[in-house]
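In this view, the complex is presented without one of its protein chains, the others remaining in place.
On to chain A.
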Amino acid sequence: MNKFTKVASISLLIPGLLLAGCNTTEQSQAEEAKKTEESKTATYSEELEKAVDSYRQYGLEQTDLFVEGTTAFVEAVKAGNLEKAKELYPTARMPFERVEPIAESFGDLDPKIDAREGDVPEEEWTGYHRLEKIHWEENTTEGTAEYADQLLNDVKSLRAKIELADVAPQTLVTGAVDLLNEVSASKITGEEERYSHTDLYDFAANVDGSKKIVDLLSPILEEKDPELLDTLEQRFADVYTALEDYKTENGYVSYTDLTEEDTQKLSKVIDALAEPLSQIGVVLEG
């Protein structure tokens, strides 16, 4: 499924919430309004509030890194240095992949930055994957300056908006699993980076992001369900161990080097982690 349709359908279901005024698009208004609603209706423990604050901080750090990496990438593109651009591409994206649960809450910016071919109408298609296609398919940086400038602008406005993000405890609970679902749905299949085949970078970054959430929630999990926490720590370790086999000097092997046996192995460790991870909603219990 096109991952952007999910956001759109939420806005259809809750038209009433669109009245909350601010100058973003309908989707993000709806998302934000929804989150505000949620966070208003419940009070949470100090520990949980602390985890949420730390996660907001993590979001800021990662989007700072994202701006930094994108700036270097865009410079390489505009200097016509294809080799450098290709080298920077996968790592520049990683901070974004780590904090997708927050980034996705800005419904308009996420597709502008990260839409894959076919996710949006051709004439609206911008962002990393548009550049990816030209760099790897046509093997050139020519004609990409405009996309590069636009990308940097979008990444910068994402950074600005993250300041305003209303991160709720539910964002963490949902986000940790969503990140692994991302891995399952589009990284293990090689869909995400269909031209550069750098899917394993995204894979690792999604897992990092999910692990971060669990780390932040671990004091609460320790209290509510220590057995679950043990299991999660063990299973995260299993995932990282499995990824070790595919590391290269500077990053990860190409998706095209993976055999069916490899993808199955990776898929199994992700499933083994994601199933118990889906229980972390216990942290929301009073």
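The definition used in the following text is that a contact is a pair of C-beta atoms (placed from the backbone, for glycine too) under 8 Å apart; a residue touches a chain by one contact, two chains touch by 3 or more; residues count from 1.
Methods note: contacts and distances are computed from a predicted model.
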>> I want to check something: the complex is missing a chain, and I'd like its UniProt protein name from "histidine kinase", "Ger(X)C family spore germination protein", "Vanillate demethylase subunit A" or "Deferrochelatase".
In response: "Deferrochelatase"
>> Out of A:Val173, A:Ile188 or A:Leu217, which residue would touch the omitted chain in the full complex?
In response: A:Val173
> What chain A residues would touch the chain not displayed?
Replying inline: 170, 173-174, 224-227, 230-231, 234-235, 268, 271-273, 275-276, 278-282, 284-286
